[in-house]
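Just one protein chain is left out here, and the rest sit where they should.
Letters A, B and C mark the chains as written, and numbering starts fresh at 1 in each.
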Amino acid sequence: MQTTCDLNPRRGRTTTLSAARGGSSVPSARIGILGASGYTGAELMRILLQHPHANIKYLTADRSAGLAFSEVFPQFSYVKGLPRLSKFEDMSPEKWGQEVDIIFCCLPHATTQLVIASLPPSVKVVDLSADFRLADIEVYKQWYGGEHKAPELQKEAVYAITEFSRDQVKACRLVANPGCYPTAAQLPLVPLLRSGLISQEDIIIDAKSGTTGAGRSLKQNILYCEVTDGISAYGIASHRHAPEIEQGLREAAGGKEVVINFTPHLMPMSRGILESIYVKTAPGKTAADLKAHLQGVYAQEPFVHVLEGSKVPETRLVRGSNHCFINVFADRVPGRAIIVSAIDNLVKGASGQAVQNFNVMFGYPETTGLLSPPMFP
Amino acid sequence: MQTTCDLNPRRGRTTTLSAARGGSSVPSARIGILGASGYTGAELMRILLQHPHANIKYLTADRSAGLAFSEVFPQFSYVKGLPRLSKFEDMSPEKWGQEVDIIFCCLPHATTQLVIASLPPSVKVVDLSADFRLADIEVYKQWYGGEHKAPELQKEAVYAITEFSRDQVKACRLVANPGCYPTAAQLPLVPLLRSGLISQEDIIIDAKSGTTGAGRSLKQNILYCEVTDGISAYGIASHRHAPEIEQGLREAAGGKEVVINFTPHLMPMSRGILESIYVKTAPGKTAADLKAHLQGVYAQEPFVHVLEGSKVPETRLVRGSNHCFINVFADRVPGRAIIVSAIDNLVKGASGQAVQNFNVMFGYPETTGLLSPPMFP
Amino acid sequence: MQTTCDLNPRRGRTTTLSAARGGSSVPSARIGILGASGYTGAELMRILLQHPHANIKYLTADRSAGLAFSEVFPQFSYVKGLPRLSKFEDMSPEKWGQEVDIIFCCLPHATTQLVIASLPPSVKVVDLSADFRLADIEVYKQWYGGEHKAPELQKEAVYAITEFSRDQVKACRLVANPGCYPTAAQLPLVPLLRSGLISQEDIIIDAKSGTTGAGRSLKQNILYCEVTDGISAYGIASHRHAPEIEQGLREAAGGKEVVINFTPHLMPMSRGILESIYVKTAPGKTAADLKAHLQGVYAQEPFVHVLEGSKVPETRLVRGSNHCFINVFADRVPGRAIIVSAIDNLVKGASGQAVQNFNVMFGYPETTGLLSPPMFP
Partner (left out) sequence: MQTTCDLNPRRGRTTTLSAARGGSSVPSARIGILGASGYTGAELMRILLQHPHANIKYLTADRSAGLAFSEVFPQFSYVKGLPRLSKFEDMSPEKWGQEVDIIFCCLPHATTQLVIASLPPSVKVVDLSADFRLADIEVYKQWYGGEHKAPELQKEAVYAITEFSRDQVKACRLVANPGCYPTAAQLPLVPLLRSGLISQEDIIIDAKSGTTGAGRSLKQNILYCEVTDGISAYGIASHRHAPEIEQGLREAAGGKEVVINFTPHLMPMSRGILESIYVKTAPGKTAADLKAHLQGVYAQEPFVHVLEGSKVPETRLVRGSNHCFINVFADRVPGRAIIVSAIDNLVKGASGQAVQNFNVMFGYPETTGLLSPPMFP
């Protein structure tokens, strides 16, 4: 069969997953996931379980090593035929070449560079960490506090917001999957800077993130009682996603220096990022001009949508989906506009975009496995 | 094409919904949804948008009549080709016969009987209200405070927890879709009463429901600030789902009288029902016997799963899915056992089971459109 | 005794409220509350129940008229001796003069002007609505869509953020209690504009509010399932608190025109406002200069606190208290600073400040009834 997993193993009565999905003669991809037991790993599983060509062969998660799939992912306990989770060490590089076609790397930053460098060149990689996002290894060192351990790989890595990089992704071996905040910021800002409709100065991004964005590791500040019924700013003027955003905006601004104000907030929400972005319009340009341009740019995109009228994007409207909702509003302050951008940080901001890039790399229809509608409420 | 809706209207780049889903030569069903703008209606839309054979022709919602689909369902605003919402009156019965094959009725109870009675016999119906759930119209009158307005229809209505009623559903025209609490209660209790493994006396069901269970109408008790960060019991010894549960249990107990204690609680959760059920085991029987029996009964079921070991069912493990997770635990009190049952009230407790019944009525694979994995977190 | 209410009516065993609070020979104030059954009314009750000199004589709430106090406020059902709620009409103006010394007016805006105009001059008033906040009745008309109905009263009304207006409050009869957003914004911005440390241009206020800020009336957008697990911007460039903030900032800026960007967000939080404020520093001035100035200004204030070091204000740190926490941070963008301000919208943003103003009007120690520490978690 095409897939190792079967959402519905009861042959007699009903069809198999692959049949239900029209599992065709398209060859499936053999997949390994490193660091599968965190939130981005679990979300990758949720999406790939709906992907007709995903053949999940290896799962590593050092903390959960040895546990049955259903113990680590009780929500998927009814799915049969998925592998146990093993320690990374237990899967030596020799294995990779023969047994998997693609690795999704969900390891913490600063741990990924050497791992990927050790893989045989035949394996393709989508890295969800920050390790290959910054083209300039000096900037990486400055913000992440350590030397880059795979500068050669960095040169071939493709930083891929899919909508901006399809051709490079098709051809590349290593995708640096963008950060959640940078995805929500660049989708509206890059086209506006490229077109010269806004100034690259005084860009202020006030971002609100769901708590999955802080990961699943044990920290007091993400305990339920520390997060619920409140909101707090963090990483003020020091968040590591700032240089990633600036890298993309600088390129879009034709190389002009861009220094942004980026202020993230942690709030009681499992998933979602909302960014309220305050920009200066180019002389003579209005919010309507900005919106019209974005509508044109994204008219044919399956996952980026400029909302009609004055409808305001909300995180709950994209929850669980790979969509980005955007709208642009006139400001009362002359010469300014307000852009609101919403994504699900775990999907378009992480695992969904990773699968979108995977689809492009392997020639599958770009939306494969990503068509579940948002879940509201 | 097979469906009127298309999750991805960009022909050039990617495939259509139906193709992505292997839209085959299976004929699609032309669908009307009455009362589409509430939570069960929205959930029905979310599920049918993933159904390869769903052809949504008519949507009625008196409060939202005339509004564009994307105004009522902003979360689906990127989906093209769906109808505006109209008032029920604007769709005269003559229309139905020719233009739809099935109606999903999401109207409030006491409003449904006359509507359905007015439909031409060629139209099949899945009624999500309580209007046809109680076989005895005297019991209906006693609990719902009014005469039953379609006693003839009541006789042909099939009360359908799909797992218990497939054959009748295949053959019937009118399905009374079960309530959320009764579904979560009967899935474990019916097989145990049928087999005589538990007593029909002293069954205590302590239920906790997400707030979508209270609907979308404007009531102070479901305002955000009245629900968050707390929990409250309601309808103590007077909830209308009690007679519905008792009807199913009495039948399972071979007609023996069953009077249950049913105490629902409203809590800060959008979706989900958790029921902690306290039962007396038959003489000489243990919790392990109960569990083994349920495992056998549901071994081949796609949507009902008895968890392994001491894993406790949680609402968040089934969120957004049509699954019911069940487990059985020994009590410290001799001769007692504790059953925990979890479903998503909007899916297996309402719209998902409605589509499951629809699939059986129309001969589609029973899991069609219902294979999305749970979304956690 | 001095108070009509008694938190602990059991004489034998324990002391009475007034004794517990050292109910002294200070005369109590006879109080009437109009619109007592909303969230600001309930919060006013909570605070006044801790006030040794509060003698609550009349409560009006048209929707709850005739109900026992304990039915409207079950959380206070153990408090004895409080009045039933009556309709406003049932308390004719003649009564006021003799029977109450102060009225707290918690009615919706546009309903308050005539009510207050009808009161005998001997009664003092703290109005929590927006009806007397805007000095210029033309601006009122523009933003609230109707003629001001009591222009003469407007002239004598004192807009009172207590810290800025003590002397006028002492002497006045009618206090216009500030809005929640304007309080959190003006506490840091007014001193900075007065001192010329920041520019009055390009002030951007990104505000996040708890849902009590939207009131207790029945609207779909504040239902639990519409608010939880998400965030949305609203009233973009059109919120009525913008002109109120601008009025205060213009005065602080020596009359210079001020047009702000004010973007409020509704989020899943019962109480609290967090404002992230983006400002331009005056030439040569730094974030440290701004912070030092605010520390000096508020050094002696009981309720406004500039946090030490880089501690970030959070709504949950002031929950239930009358405190405002403020801090100032350097921005990476040259010439800019970031100010974070947090209050409880129901306390310092409404009922707490109302009691603070009441204390000043009646010569009670300003903190009377307002010393409960924040409740976290």
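We take it that a residue touches a chain if its C-beta (ideal position, glycine included) is under 8 Å from a C-beta of that chain, and two chains touch if they have at least 3 such contacts.
Predicted model only: the values in this text are computed from it and were never measured.
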- Among the options A:Thr40, A:Thr60, A:Ser199 or A:Thr212, the absent chain makes contact with A:Thr212
- Touch assignment to the omitted chain, from B:Gly66, B:Gly146, B:Gly230 or B:Gly296, lands on B:Gly230
- Item | Selected from B:Ile137, B:Ala282 or B:Ile338 as touching the chain missing from the view | B:Ile338
- Message: Could you pull out which residues of chain A are in touch with the chain that's been left out?
- Response: 39, 210-212, 216, 218-220, 222-229, 268, 270
- Task: Provide the residue numbers of chain C that touch the chain removed from this figure.
- Result: 7-8, 10, 12-15, 17, 20-24, 39, 42, 45-46, 49-50, 70-71, 74-79, 212, 228-229, 270-271, 300-302, 305, 307-308, 311, 314, 316-320, 323, 325, 365-368, 371-377
- Can you list, in ascending order, the chain B residues touching the missing chain? 202, 204, 206, 208, 210, 225-226, 228-234, 236-237, 242, 259-261, 263, 265, 267-272, 274, 276, 278, 310, 312-316, 319, 329-334, 336, 338, 340, 377
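Definition applied: only the chains that are shown with their structure count from here on.
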- Item | Touching both chain B and chain C (chains) | A
- Note on the structure: Max Cα-centre separation from chain C goes to chain B
- Query: For chain B and chain C, what's the span in angstrom between their mean Cα positions?
  - Reply: 45
- Query: What positions in chain A touch 2 or more of the other chains?
  - Reply: 228-229, 270-271, 314, 316, 319, 377
